[in-house]
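Removed: one protein chain of the complex. Kept in place: all other protein chains.
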Amino acid sequence: MKDIFIADLSKFENQSVIAFFTASMKSLRDKKDGGKYLALILKDRTGEMEARMWDNAAEASPEFEQGDVVKLKALVCRYQERLQLKVERIRAAVDGEYDPVDFLPATTKDVDELWAELNGYIASFRDPHLQALLRAFLDDPEIAAAFRQAPAAKAMHHAWLGGLLEHVVSLMGVCELAARHYPEIHRDLLLTGAMLHDIGKLQELVWKKSFDYTVQGQLLGHITIGYGMIEKKLATLPDFPPRLRTLVEHMVLSHHGRYEYGSPKLPMIPEAILLHYLDDMDAKMQTVRSEFDRSANSGRDGAQMTEWVRAMERPLLDTSGYLAGEGDE
Amino acid sequence: MKDIFIADLSKFENQSVIAFFTASMKSLRDKKDGGKYLALILKDRTGEMEARMWDNAAEASPEFEQGDVVKLKALVCRYQERLQLKVERIRAAVDGEYDPVDFLPATTKDVDELWAELNGYIASFRDPHLQALLRAFLDDPEIAAAFRQAPAAKAMHHAWLGGLLEHVVSLMGVCELAARHYPEIHRDLLLTGAMLHDIGKLQELVWKKSFDYTVQGQLLGHITIGYGMIEKKLATLPDFPPRLRTLVEHMVLSHHGRYEYGSPKLPMIPEAILLHYLDDMDAKMQTVRSEFDRSANSGRDGAQMTEWVRAMERPLLDTSGYLAGEGDE
Amino acid sequence: MKDIFIADLSKFENQSVIAFFTASMKSLRDKKDGGKYLALILKDRTGEMEARMWDNAAEASPEFEQGDVVKLKALVCRYQERLQLKVERIRAAVDGEYDPVDFLPATTKDVDELWAELNGYIASFRDPHLQALLRAFLDDPEIAAAFRQAPAAKAMHHAWLGGLLEHVVSLMGVCELAARHYPEIHRDLLLTGAMLHDIGKLQELVWKKSFDYTVQGQLLGHITIGYGMIEKKLATLPDFPPRLRTLVEHMVLSHHGRYEYGSPKLPMIPEAILLHYLDDMDAKMQTVRSEFDRSANSGRDGAQMTEWVRAMERPLLDTSGYLAGEGDE
Amino acid sequence: MKDIFIADLSKFENQSVIAFFTASMKSLRDKKDGGKYLALILKDRTGEMEARMWDNAAEASPEFEQGDVVKLKALVCRYQERLQLKVERIRAAVDGEYDPVDFLPATTKDVDELWAELNGYIASFRDPHLQALLRAFLDDPEIAAAFRQAPAAKAMHHAWLGGLLEHVVSLMGVCELAARHYPEIHRDLLLTGAMLHDIGKLQELVWKKSFDYTVQGQLLGHITIGYGMIEKKLATLPDFPPRLRTLVEHMVLSHHGRYEYGSPKLPMIPEAILLHYLDDMDAKMQTVRSEFDRSANSGRDGAQMTEWVRAMERPLLDTSGYLAGEGDE
Amino acid sequence: MKDIFIADLSKFENQSVIAFFTASMKSLRDKKDGGKYLALILKDRTGEMEARMWDNAAEASPEFEQGDVVKLKALVCRYQERLQLKVERIRAAVDGEYDPVDFLPATTKDVDELWAELNGYIASFRDPHLQALLRAFLDDPEIAAAFRQAPAAKAMHHAWLGGLLEHVVSLMGVCELAARHYPEIHRDLLLTGAMLHDIGKLQELVWKKSFDYTVQGQLLGHITIGYGMIEKKLATLPDFPPRLRTLVEHMVLSHHGRYEYGSPKLPMIPEAILLHYLDDMDAKMQTVRSEFDRSANSGRDGAQMTEWVRAMERPLLDTSGYLAGEGDE
Partner (left out) sequence: MKDIFIADLSKFENQSVIAFFTASMKSLRDKKDGGKYLALILKDRTGEMEARMWDNAAEASPEFEQGDVVKLKALVCRYQERLQLKVERIRAAVDGEYDPVDFLPATTKDVDELWAELNGYIASFRDPHLQALLRAFLDDPEIAAAFRQAPAAKAMHHAWLGGLLEHVVSLMGVCELAARHYPEIHRDLLLTGAMLHDIGKLQELVWKKSFDYTVQGQLLGHITIGYGMIEKKLATLPDFPPRLRTLVEHMVLSHHGRYEYGSPKLPMIPEAILLHYLDDMDAKMQTVRSEFDRSANSGRDGAQMTEWVRAMERPLLDTSGYLAGEGDE
């Protein structure tokens, strides 16, 4: 793990630091007095900061490209009331010097706890076939490692490391509650759908330097990839009942709930119908939380509507912020 | 209450009964040998049965119209293996002779228990304003009486007496669970939305002889009517905070979730978003149950898909029936 | 094969025949003079005819159900200028007495010739991997048998035995031409897509007594089933290049061309784009042909528009019929 | 009212003025020779002009924020053939120093005349109930004051002070004509709908410093707010016939004509159908006029199509400008 | 013209008449005592009536087909309180014996008056080119004859003889009013669009025995046909200004207002925008009137909603009928 994060820099004002960041913006510009300087925006998973390199900029510039993780030595100073880095030396970092995880947004939850929670749900299953299927996934070390790290999306809800696991555990929780409320529901089947519905994202996305789609992910999509992964695991479980297999796979195929959203089938069994609603609801609740955070971070008054939220085609309002202002108007 | 229901008639085979039914179909037909006979379908809330009147049919025919509740004397006999009524005398019943409730489909739940459950939720509120608002509704005897009786729809989900109450109580239950899962949620506000979201249906629908829309219901709709009812009750609660009022009303306006479904506003606060998903989900789960019942009643194999369900634009499959047949193919 | 088809009956007027038909309509009715008679519509793959059983109808009725294949003895007579069967004896046929194929609509093409044509295309491949994949399908006796028999749909285009093979061979022909016109195209990949795009229909549909969906077909759909079948065959071809595998599978997934039509992915490679257009075009051309046939069979003037064709949301006009009438108006 | 408007400045070339404007753009920039200067865009209801402050810019900058109304002293000079203000002193104006109305776009019509015209229509009513309802609105001083000032939209048609009144009066005029053309129409009801259809905008929008939505406006919308305002006024008119009330309210609810446009009900009475068409038409005619003005102001040839008009998803063409060029090509 | 219409028959009760009607339903049925009788529904433009032929029915039946105009001799009698014809002789009428116009629904307006009104509008034009164009149409005897007779649709609004003329004259009236309200409008251009917008229907439809589309009408549509007719007439007017020609044609092409409704272009000039709204509004107002008539004729209470009106996707309510019932509930 990194020693120094963006969020720590305020502790080093007027000191020199050596640290690793992503150079998310890089621009070689003309100085007023001739010569060149480098203008940079540096990021890690805790935030971002502006930086300037005034000396030897032209020489340093070819040493790294925009988007690279860089190693630098810099002075933490203040310009127009905001902290800024004055760079002395800079170069591209090499693989092994850093952990990419430090440079990508990540869940604020404890991944081990989420993992334990997930395993706890599976331990509670009464249906041995479904339990065996889910264990086959989680006991596969490659899948387990990826599942603990994958984001749930490139740019929408839960678009951070651990986001997929966080979303799945939250969804399993609300599915558990729904199974209690609708007693005719096959609870283990519903939870199986919740755990596996997005499993194809492990192959649809890559999250090494940034979040992106694989070519295979673009051409096949996580729904189909997930179906293929389940087929493969089931090939190792010869006693798995064929009808149950069809139902599990149907839940994965139909969980987007509409053809326009890429589901090749609509939910036709009660568990698939519940899964669709609860998955969509949980994702939207997370979008709402993220938007409230973003709005607060941008300094917007919590009693006002947020900006237009494109993913939901509307602005949003934070109930508690709005009610806290009761009596103000 | 009626003495004899359709569901009781098998106990009276070969006996004569006097009873009240709705004549849902009435047709005066030619007998082969000349003369006329009456062919009837008789209904009450427990089911329906065919009937024939062979003698004096022409004279009896003007005594009632199709759709009327009739009083009749008839012999319970059997024709082609099915019970049938051979009518001796028949006339339109007059108001007061019967209770219309006996002739309309009704909830199979205990209305008093549902009512107690509803009141229990309100008793648990911590927000005194919202509690006072809901009490103002339930303590209004006219509203209370209607609320215990109203169907939730003319022809879709919960289209039976008591259906609205049944739906609201189920929805409050699942909202309660969601409020536990998403702790940032204003639980009392969410439950208030659940209780009031369809309150306008008390005036949008009539359910005296059958389920139908009022003209006012057609022209204004239950969303707007409900908004007006809340405004009226709030006029009696001068201390109700204005922002809270806006939020409660927003939840009612936006609960259909899409403009195309008649909501003039999209849900913009977390509680409204949850309410929309859970309301839609609860209604669909009831549709699913009704379709499985209808399919079973029509003798369809429980391991097969139902017929095409127009309200959901797909056929459905009963998980338990399908899995029960595992190993059959 | 059957001895006597509907289309042959005119040769037996006033004679008695023993034959097998499907009783597509069966109704036990009152005779004017008391007693019962059976009214029937009988079908096989060559057509349909009305039938009546005047004697012993009540006794015969329990011997078969509507939809059954029946064995009967009947007189071929004429009623109101049309041939009709006067049934003497009738009972349900038992499995083994008849070949279901005789009772379902079937391709008018020679299946062996179509099969040879299909194999010829594969023999012409230059890409050994794609050739091996397709041979793995056609050399699988279960798949080969089904492929020679399957309809292409339950009720739309090519809804007859052999319809799938007929459609695939026609499509491969037009793909072959397109590959010549657009020389940058990977011809073998395009033809592979053409052969496999609907392969999942072998499991989505059943065509034993009639054309119907399997439950698995309803819940998963032929696109996903086909993807699974390809994955399975590829598991036996360890040297198959992974990128080529992704492209083949992408073509199957995207061939419906739009999300609303059940494709979870849009065509993103040139071969998938061509396949989508040509598949859709070939299916529509067959719909057009079927509608012109149906219209001609119903006696409609060939120079007039057909009735409204629901599958295409428009009426159609037969160019040659219309032009043949040039000068008539 | 202000002494000096943007539109007047050409009369003061090379003179110094003291005036109030909105600083719609403010940017503190580096001078080439070191030091800072302020670049500004200044606006009032008559237009906009660029300004520069070359001396003491850094000191002046904290004295006001972008969006503020400012008081300034400046020289009217000319730069690259266009007038520009060279600012000497500048600070934020304080409430009371100026009338916000001077800084917002406003109708070019005479508000008193529009108001008289509106009252004239009401005076002509034959239905005393509808007349009383409209008088209850116009005689409410708070409503009257707002009605004379409100824009009809934040950014679409009639987005200027007095825009709502201007639109309503134009709409009443065209409704009056339609009532003559379709004699079966209830003319007073139609005119009532015209006057009240957008009345909720008085609370949906604020127009103090700029045009914006209130939070209540966002959450409830002007259709529902308007319905609530009518309910409130009707509470003071106990003799108002209930059916007439339903019709008036239906017209407000349905005037957008489509669910997608936020109407919870479709127009179901002739007057509501007319109101929908004429309201939409009048708004579009005003959009067209505004676009022609904007196009002319931007120097576009009047015989050419305008730019793409997003609100109408097409470009437009001014008939008279186009025909005036007849013979030119 | 016919001597005796359906509407006249009540004057002939118990008398024998000789008359012409359309046999819109014809059914040869079994009499109870053996033998056959004919059951008929007879129509003309004034209404319809049931008829029976008890004697020689089998012989008479081949003399005409359902849909034919028939000549008959019959007794006007009464059966179950309703008039009925007891037919003695009947045969198909031959061309020349009758005027088809007598058997199709027709406008209740005076065609000569409508025609005069139309010519009056043209006489008032100030633009000589547009006047000449419209006169070229109306002075063409073939067009004039068709224009006086054509329906405006096969089955929607104004689907009766003279319906097109009636619609055009009403539309010109409301366009005239709009031109006064929006003074920048080119009034003669707007009226020209109103007169010509549906002119292609003269060739799109036939209305000899019934209302139907021509094959050319189906393949080209009245918008394109109308454009072609204008081009043809303009070829005879060499001085017609080319820009004006483009505008006139644009109005015809765009008057449906949306691509989905078959307009290849959206209205882009003010006159085309007005024409679209007013044409749609006038057609809908006529639909509304027709629905109220149909509803009244079917005996529905005028204070209730009509049945679902498919063309408008909603039920309707007659304002005056509803208000007349004020106080009833």
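Quick notes on this structure:
When the chains are written out, they are named A, B, C, D and E in that same order, and each has its own residue count from 1.
We adopt the following convention: a contact is a pair of C-beta atoms (placed from the backbone, for glycine too) under 8 Å apart; a residue touches a chain by one contact, two chains touch by 3 or more.
Since the model is a prediction, treat every value here as computed from it, not as a measurement.
One chain is not depicted; across the entire complex it touches A, C, D, E. Per the touch definition above, the residue from C:Pro105, C:Pro270 or C:Gly302 contacting the chain not shown is C:Pro270. From the options E:Asp95, E:Glu142, E:Glu260 or E:Glu313, the residue with contact to the chain not on display is E:Glu260. Although one chain is not displayed, its contacts with chain A can still be listed: residues 30, 32, 213, 215, 218-219.
Residues touching the missing chain, restricted to chain C, are 170, 173-174, 177-178, 180-182, 184, 186, 189, 241-244, 247, 266, 268-271, 273-274, 277-278, 280-281, 284-285, 288-289, 305, 312-320, 322-323, 325-327, 329 (touch as defined at the top). Residues of chain D that touch the chain left out of view are 32, 303-305, 315, 317, 322.
One rule holds for everything that comes next: only the chains that are shown with their structure count from here on.
Among the remaining chains, those touching chain A as well as chain C are B.
Note: the chain lying farthest from chain B is D, by mean C-alpha position.
Residue numbering shows that chain D and chain E use the same positions for more than half of their mutual interface. Rotation angle relating chain B to chain D: 180°, from a CA superposition, given to the nearest 5. Of all chains, the one whose CA centroid is most distant from that of chain C is D. Separating the CA-averaged centres of chain A and chain E is a span of 63 Å. Chain A and chain B have CA centres that are 44 Å apart. Along chain C, residues 32, 215, 218-219 each make contact with two or more other chains.
Chain pairs that touch one another: A-B, A-C, A-D, B-C, B-D, B-E, C-E, D-E.
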